[in-house]
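One structure below.
All protein chains but one are shown in place.
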Amino acid sequence: MAVRAAVAGASGYAGGEILRLLAGHPEIEIGTLTGNSNAGERLGTLQPHLAPLAGRVLEETTTAALRGHDVVFLALPHGRSAAVAEELGDDVLVVDCGADFRLTDTAAWERFYDTPHAGSWPYGLPELPGARAALRGTRRIAVPGCYPTAVSLALFPAYAAALVEPEAVVVAASGTSGAGKAAKPHLLGSEVMGSMSPYGVGGTHRHTPEIAQNLSAAAGTPVTVSFTPTLAPMPRGILATCTARARPGTTAEAVRATYEEAFRDEPFVTLLPEGRWPATAAVYGSNAALLQVAYDEAAARVVVVAAIDNLTKGTAGGAVQSMNIALGLPEELGLPTIGVAP
Amino acid sequence: MAVRAAVAGASGYAGGEILRLLAGHPEIEIGTLTGNSNAGERLGTLQPHLAPLAGRVLEETTTAALRGHDVVFLALPHGRSAAVAEELGDDVLVVDCGADFRLTDTAAWERFYDTPHAGSWPYGLPELPGARAALRGTRRIAVPGCYPTAVSLALFPAYAAALVEPEAVVVAASGTSGAGKAAKPHLLGSEVMGSMSPYGVGGTHRHTPEIAQNLSAAAGTPVTVSFTPTLAPMPRGILATCTARARPGTTAEAVRATYEEAFRDEPFVTLLPEGRWPATAAVYGSNAALLQVAYDEAAARVVVVAAIDNLTKGTAGGAVQSMNIALGLPEELGLPTIGVAP
Amino acid sequence: MAVRAAVAGASGYAGGEILRLLAGHPEIEIGTLTGNSNAGERLGTLQPHLAPLAGRVLEETTTAALRGHDVVFLALPHGRSAAVAEELGDDVLVVDCGADFRLTDTAAWERFYDTPHAGSWPYGLPELPGARAALRGTRRIAVPGCYPTAVSLALFPAYAAALVEPEAVVVAASGTSGAGKAAKPHLLGSEVMGSMSPYGVGGTHRHTPEIAQNLSAAAGTPVTVSFTPTLAPMPRGILATCTARARPGTTAEAVRATYEEAFRDEPFVTLLPEGRWPATAAVYGSNAALLQVAYDEAAARVVVVAAIDNLTKGTAGGAVQSMNIALGLPEELGLPTIGVAP
Partner (left out) sequence: MAVRAAVAGASGYAGGEILRLLAGHPEIEIGTLTGNSNAGERLGTLQPHLAPLAGRVLEETTTAALRGHDVVFLALPHGRSAAVAEELGDDVLVVDCGADFRLTDTAAWERFYDTPHAGSWPYGLPELPGARAALRGTRRIAVPGCYPTAVSLALFPAYAAALVEPEAVVVAASGTSGAGKAAKPHLLGSEVMGSMSPYGVGGTHRHTPEIAQNLSAAAGTPVTVSFTPTLAPMPRGILATCTARARPGTTAEAVRATYEEAFRDEPFVTLLPEGRWPATAAVYGSNAALLQVAYDEAAARVVVVAAIDNLTKGTAGGAVQSMNIALGLPEELGLPTIGVAP
């Protein structure tokens, strides 16, 4: 019997990607779709790529509309998930793609967000140590941010193995879909094509504490993160360049061995053969993450580069992967591992 | 029992896309992969997006390597398919993505190609009148060119219904993957990003006679085609703007009704609701074709715009769709109808 | 003594390009800059590429602010230019980049615009027959639309020489800056990158009557135009593919000779050597237009492809070129003929 899933926020980029994946998921039946300002419109108008769902009409995002499903995906602005989840009750699996339940530390939340801290839910990055156990059977999932997904995959093994010092430096390039579908002048095609620019520099981006939380957990000690996100002229993709000073005694061999070990059995993470570096194009539309590591002896730093699709592994794919675990389904079900390239 | 498929030319863009689709096809088992200059290399090096096939090694393109499969896809330079097909014999389904067997008219072939005319095979554009009947049970398929796929879908209904005069004017924009993976200076990213340019202007492009053949067949009378292809700054996609003078008596209503009727039951072709126009992004990686029609009363012309993915519906998807028909499988099996967008 | 120029609408793309050119014009002193919703802001915030003007502050668009200049460039929404021009009086050269004074035919205006027809001014496409004479000494200039600039340059010689039938078919690709700087969802980078799409199909685009007016004037007989504009994934550039049926007796040689003759002495229009086709990248930021012609014997059609920068030759460059003529300055003054490539 199919699992019935609703999607709140189906008109946005995250919602559209969730639907793209659910439409190909053999155990899912797509139920109610909601959208805020777009209630009453056909999905075909809003998401023309979702051809088989073109005739679906969006409803208002209300608890009534979302009731009666086994799974509810929330792709809403932050600050709204707690109320929806409470009203839906504990029998429904709520998969929150927003930020509300990602941070465990209230002080960290309050430094970066203007709403009260809602608490924390099992974290939907199954590859992190202990994450799968927390996800199994849960009815609440906090899907990670797209940058934290890429950066945490890239650096947690180095921290778990104590290869590097607790000061990470991360510069990541993101496709424009990461900024959402709201029309803002600086996101116009005329502005972004042919241009790279940073934003949220100097520790001000909201994904900073989430990255620090994940790396600190892996390290067992507080890790600071210098994080600079940049906007790249592409619709999708994150390329995260992550470095940290090597601790004394760290060798290139130890780094390689640690990463091979960390991802040996992971279905969605590939440590590339030596000499090959990841490109975001190779994971376009795929739930895969591609990684490569280097040890820069002259600079005494470990460098890890990760490529993901911000909307797939970075949002909707991670959400579905975590849902699969929560529901006891095979973790890989319905998730593409082949990118659309070139 | 799975159908075993080999792909000759697996290192190129067409071959890569065939593999992307076959890897998701529930009835196919991927067998031998061959490549010319790349024999001996891992597929992971050549097609990093095909993660699950990364360990496969390319063989030389020989008949011996291709034997023992139920289906052989040929993605080879023109002039080579006839010999391979003959050696493989009549029991093997040969799906030729090259030009060799597309044209029925030897004189037309000889005006555009420098090799002898090899003949013609059942034509792999199932939506054309009579095409499915010819494909059913066949062991030879000539997959259409990418432009002819888009243009023929756009204009055959108008010609079949005698709505327009037999002089078509077509201007089509293609993503750069249509030009293949061979490194040529004018295809460098530095040259194509931010730039549009025409090529093969004035009736010199090799897809011209193929388009004329399809439209003439639909019209039952010779149709001439003024075809101008242009190179667009995007990896994939064809947007074909197709116009012809309306015949006396043609009305906007007749045009709309004709197109609604033509595609009502087609699984891969969508005539969009009035007022919506197709964008290539909506069919990125999908086997769908999106169409819209207009009747320009002042200019007395019918205008049809079609969007396809040149590598999917325009090549590999059309090939797999036709294969499904030839093998008696459900026509839609293994073929995505959702694009990867944004 | 320098010519003082004001720019109304300096925060938009047309206004920014006018400023880029005026800043390099040896006879111009840039005076007042105005902007609607941006009055009071620094130009450096709105147009960060105009580094030397970063400290300028925009004023409200009022006649008072615009008075006291020798030249006033208007880059305003249509319907507003007539009032501004009247208040500025006959001593000021008013260069209107909007549509208000482009069309001579009131009926044509009323079919495409919702404001009363304001009349017509000397038309700022100096290369058209008779245009320079009308521009010399004028105090009013109607700058052509970007598409009409490209298409009229491409086709007027064929019509003036009666080489083709009076039914033109034009498909043109435009960079996104042609759609302006207002933030609309379909113009987001996420939507336009990697995508081609048509708009204003079927004779509904407002540039259609302007193109028809120019070609009809050249032909001395009414010319109908089937015009399909498309949005291309690039910030700038127009590639216009323009075709018309050859009249009996037209030869490839006659076509070539006509175009060579038409542009022999034009400083900004280059008919490329045979075998070379224009790319928009080659005119990025330049006031040059690149053209090539072909005669398709099988289809009996003349094909002309023109590449311009929509913001330079297609708007601001054409405006400055026309201003130079009006003021009696050398026509080429301050206008780049080298593109920024690659």
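Lettered A, B and C in written order, each chain numbered from 1.
Note that in this section a contact is a pair of C-beta atoms (placed from the backbone, for glycine too) under 8 Å apart; a residue touches a chain by one contact, two chains touch by 3 or more.
As the structure is a prediction and not an experimental result, all values here were calculated from the model.
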item: Absent-chain contact - pick from C:66, C:282 or C:323; value: C:282
item: Touching residue (missing chain; options B:40, B:68, B:137 or B:189); value: B:189
item: Full-complex contact with the absent chain, from B:13, B:73, B:123 or B:227; value: B:13
item: Selected residue (touches chain absent from view) among A:43, A:153, A:307 or A:326; value: A:307
item: Touching residue (missing chain; options A:48, A:178, A:278 or A:314); value: A:278
item: Positions on subunit C where the hidden chain makes contact; value: 13, 16, 20, 23-24, 44-45, 47-52, 54, 177, 181, 193-194, 235-236, 270, 272-273, 276, 278-279, 281-286, 288, 290, 336-342
item: Residues of subunit A in contact with the chain not shown; value: 167, 169, 171, 173, 175, 188, 190-191, 193-199, 201-203, 208, 224-226, 228, 230, 232-237, 239, 241, 243, 245, 277-282, 284, 292, 294-301, 303, 305, 307, 342
item: Absent chain, residues of subunit B that touch it; value: 13, 175-177, 179, 181, 183-185, 187-194, 233-235
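One rule holds in what follows: only the chains that are shown with their structure count from here on.
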item: Whole-Å gap between the CA centroids of subunit A and subunit B; value: 35
item: Junction residues of subunit B - those touching two or more other chains; value: 193-194, 235-236, 278-279, 281-282, 284, 342
